[in-house]
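Just dropping this structure here.
The complex is shown incomplete by one protein chain, all other protein chains being positioned as in the whole.
Chain lettering (A and B) follows the sequence in which the chains are written, and residue indices restart at 1 in each chain.
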Amino acid sequence: MMRHLISAADLTRDDAVLILDTAEEMARVADRPIKKLPTLRGRTICNLFFEDSTRTRISFEAAEKRLSADVINFAAKGSSVSKGESLKDTAQTLEAMGVDAVVIRHGASGAPYRLATSGWIDAPVVNAGDGTHQHPTQALLDAFTMRRRLVGRDEGLGKDLNGRRITLVGDVLHSRVARSNVDLLHTLGAEVTLVAPPTLVPVGVETWPCEISYDLDSVLPKSDAVMMLRVQRERMNAAFFPTEREYSRRYGLDGDRMARMPEHAIVMHPGPMVRGMEITAEVADSDRCTVIEQVANGVSIRMAVLYLLLGGNDSAATAPSTTRTEESK
Amino acid sequence: MSKILIRGAQVLGGEVQDVLIDGETIAATARQGEIDWSGTGLSAEGATVIEAEGQILLPGLVDLHTHLREPGREDSETVLTGTRAAASGGYTAVFAMANTHPVADTAGVVEQVWRLGKQSGYCDVQPIGAVTVGLEGKKLAELGAMNDSAAGVTVFSDDGKCVDDAVIMRRALEYVKAFGGVVAQHAQEPRLTEGAQMNEGIVSAELGLGGWPAVAEESIIARDVLLAEHVGSRVHICHLSTAGSVEIVRWAKSRGIDVTAEVTPHHLLLTDELVRSYNPVYKVNPPLRTEKDVLALREALADGTIDIVATDHAPHPHEDKDCEWAAAAMGMVGLETALSVVQQTMVETGLLDWAGVADRMSFAPARIGRATGHGRPVSAGEPANLTLLDPAYRGVVDPAGFASRSRNTPYEGRELPGRVTHTILRGRATVVDGKLA
Partner (left out) sequence: MDAQQYSDDARPVLEAPDIARVLTRIAHEIVERAKGADDVVLLGIPTRGVYLARRLAEKLESITGTKIPVGSLDITMYRDDLRLKPARAIGRTEIPGDGIDGRLVVLVDDVLFSGRTIRAALDALGDIGRPRAVQLAVLVDRGHRELPIRADYVGKNLPTSLRETVKVQLSEEDGRDTVLLGTRTTS
């Protein structure tokens, strides 16, 4: 494991599988009477949120608390604080307070990378979503959900997503979820197809390890999982598509389209869903839709990431020893 | 006035000569060792001697595109610190861009900048006037009044912003013909670059930074060369950055359109791959492009499609770069590294000889900007504006040593060739042995 988690692209296959396997063990803690582990006792983690995201913040907070870390929530949204100098000032303030790790959400792409590499702070940095760049824990929880559903809870241990066909539909251009998922799913051996109107596919996408399609109907029958990305209504005003209705008709997932997917295929969504726009209520509430599982899995994944980054000593640059040694039996 | 004798320099990289400066002018030049002052009434007696063996003597460099920031942003640069930086980089004249606070859109502001330049004594400062009031692109500024002022403005630019209204651009092109002015266009289609953070392409797609398409530059250049042709004016294109822009300018020149173009040193060397670091020191307008663009720009500068190198020296205080990418200011300082970057990218690659460098960095910019007394041949009777550089020098860029008030260089820690050892402004050394006099 590396010292920070900034981008899903930084993870090797073995790193990713280790995180998924660790998360599988973390998930079992949720079934116990005492949903808490003493592992990060005495460690302080700051959730530094420059952008509103209650879901992601409470998911990290739950993960941190289950590992017994002390949690500081810092909501820094607002015009005066979102200026650059404050990221540095805030970082240095946290450093001075002895924070052991920073979970950062920021509207500017690259802000977590800057935080981790600028020398402003020494602590490990976990990217909880930056601009339209990356959201690695989201990709990990998505992969975790897919592995559980498509490979199996126990059967999946140690395995990747080799050969699984995953389709991501929607606003790829503005989506950090899409970027992270393409990177991670490719690393895990899956075949990824992005489906979007051409206006919402970035120029330069040709080097991404995935296929591009503008036709949802042709891709659905060949998908083991279909992930619907959130589409913001405002995009309509910037002429990315003509109307909400036309978008739904061409790229929305409704019951008829879902019926064209293979029997075993699942429907995913990073949330929050815009029902009626990219997904109909019928699909969102069906058994095949994993939205609620994804939320639960998010806590397990974040526990796994925090444990692997913080559970050992600082020189966690090497892979964890997979067998116990005899010391201190 | 004192005398200076430069001994044994390769003039424009060619013949080794001795050059005697007397007062503000070059008194005589002669092949080394053949100096014979008899009969001329001249004498090298009492002259300060500069031993320049192995060094290249160029006409003093002229920068058509400098941001001196004064008035308004004296925290990043002043006319004094900016001209000291210019002298350090071998420049004897700089054109100061109009995007100051207040904007240089009146005779009063341009005269203020011009006067500050005179007082500095390190480098001639020729103010550029804004094309439109407040750089807002709506209403023509008093271009004639600025030309008539003591500053004698001949170059007009809204640099930093594009004159995107086609009618305003047309009128400006036409209007300045009355006094031989030129409009320098910052080619950036504003709608295509809303929220743009870096070159749009493979790297921006990966980094999730707003894309700045090449077409946003090229479409404006295409429009403006056609406008210039239509109204029979000359137009200058600031900081070309794409291979497509080169093609359009090449086409325009072949058609006989009176267009000139500049390229910055950083666009000759750096690519958008550097943005992967998210280090805002690489954030600049226009953005760093791809390797393919860099190679096209070098070739165009070599074949004359691009006329000049201009620094777009854009100082910013530390805090404006020590932050996340999106919040950072755009721009790089460049005066003190320009010649080294040109040596590395153009001379050492065999694309341009030193005479070519003299043309692209002195003769041609002086001609485009009508900078009298600058960009003149190194020969007797000419103003003694000269730059001497040691091409064998190799050094690592250390911004701590900059004369500029700002340190936002993309070359920190990079080894670059060449060093300006002496800069001479009208017979007075502003830089001696690599240090400001």
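As a working rule, contacts are C-beta pairs under 8 Å (C-beta built on N, C-alpha and C of every residue); 3 or more make two chains touch, one makes a residue touch a chain.
Small disclaimer: the values here were computed from a predicted structure and weren't measured.
Novice: Where does the absent chain make contact, in terms of the chains shown?
Specialist: By the stated touch criterion, the chain not on view contacts A.
Novice: Please pick, from A:Ile6, A:Leu87, A:Val283 or A:Leu309, the residue that touches the omitted chain in the full complex.
Specialist: Only one of A:Ile6, A:Leu87, A:Val283 or A:Leu309 touches the chain omitted from view, namely A:Leu309.
Novice: Can you say which of A:Lys36, A:Arg153, A:Arg249 or A:Arg275 touches the chain missing from this structure?
Specialist: Checking the options A:Lys36, A:Arg153, A:Arg249 or A:Arg275, the one contacting the hidden chain is A:Lys36.
Novice: Suppose we count only contacts with the excluded chain; which residues of chain A make the list?
Specialist: Answer for chain A: residues 1, 18, 21-22, 25-26, 28, 32-34, 36-39, 307-313, 315-329 touch the chain left out.
Here is the rule we use: only the chains that are shown with their structure count from here on.
Novice: Could you put a whole-Å number on the gap between the CA centroids of chain A and chain B?
Specialist: One centre to the other, that is 46 Å.
Novice: Help me check something: in the complex, which residues belonging to chain A touch chain B?
Specialist: Residues 82-85, 87-88, 106-111, 113-114, 117-118, 130-134, 176, 179, 202-208 of chain A touch chain B in their complex.
Novice: Which residues of chain B touch chain A in the complex?
Specialist: On the chain B side, the touching residues are 197, 200-209, 211, 213, 277-279, 319-320, 322-328.
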